[in-house]
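Here is the structure we will look at.
In this view, the complex is presented without one of its protein chains, the others remaining in place.
Moving on, here comes chain A:
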Amino acid sequence: MFVLVEMIDTVRIPPWNFPRQLNEAIAEELNKKLANKVVYNVGLCICLYDVTKLEDSYIFPGDGASHTKVHFRYVVFHPFLDEILLGKIKYCSQEGVHVTMGFFDDILIPPESLQQPAKFDEAEQVWLWEYETDEGAHDLYMDQGEEIRFRVTDEVFVDTSPTGPAAAVTETPAQPGQPPAPPAEASAEKKDPPYTLIGTICDPGLGLLSWWNS
């Protein structure tokens, strides 16, 4: 579930932090920059593991702060393909079942990866598994807050760096007098999460824990 990623970065220590121990100041700056943030194509950063190398600190003209190049290792949440994870159902929608793990929310199980046959109950907004036995069909509901075991099948990284103003201007060439509200609205609607996991529960043993614990 978690991996150690080696990274190199230049850390800026402002002058009011000079009395502190260099290691502590650097650890605090790194955590401030990376904790709970997603790095593109790496994963969700949790916390600093250790510092492997500290190079010399330099002070540049015009800036009173010191700049230090740091080699460090960071604990990152990045499950490997086909890993089995445990989570809770956040809610169900037409797109599938949304699962959360507390510290990571954007996990989706699309309808084709649910135990087949599955149906979406519009009234209660919940997916259910139509389980057939000799006695008849049982409808197993996937309720909110239920613990669910799933396998990771895919991960999607989206680069959410801000785009320049050029993109916004070309979208509205015919309305020079209009305020930039429409482009702002369009980009606000398409806010993709930077890191999404796609899962499946289509194998024996996967799905709600209550289905398999007799």
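Just so it is clear, a residue touches a chain if its C-beta (ideal position, glycine included) is under 8 Å from a C-beta of that chain, and two chains touch if they have at least 3 such contacts; residues count from 1.
Following the convention adopted for this analysis, contacts and distances are computed from a predicted model.
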Complex member absent from the view - protein name from UniProt, among "Tryptophan synthase", "Gamma-secretase subunit APH1-like", "Palmitoyltransferase" or "DNA-directed RNA polymerase III subunit RPC9": "DNA-directed RNA polymerase III subunit RPC9"
Residue among A:3, A:39 or A:140 touching the omitted chain: A:3
Contact partner of the left-out chain, one of A:7, A:65 or A:101: A:101
Listed residues A:7, A:22, A:35 or A:54, member touching the removed chain: A:35
Hidden partner chain, touching residue among A:13, A:75 or A:92: A:75
Those residues of chain A which, in the complete complex, touch the missing chain: 1-4, 28, 31-32, 35-37, 46-47, 49, 75, 80, 82-84, 86, 101-103, 149, 151, 203-206, 212
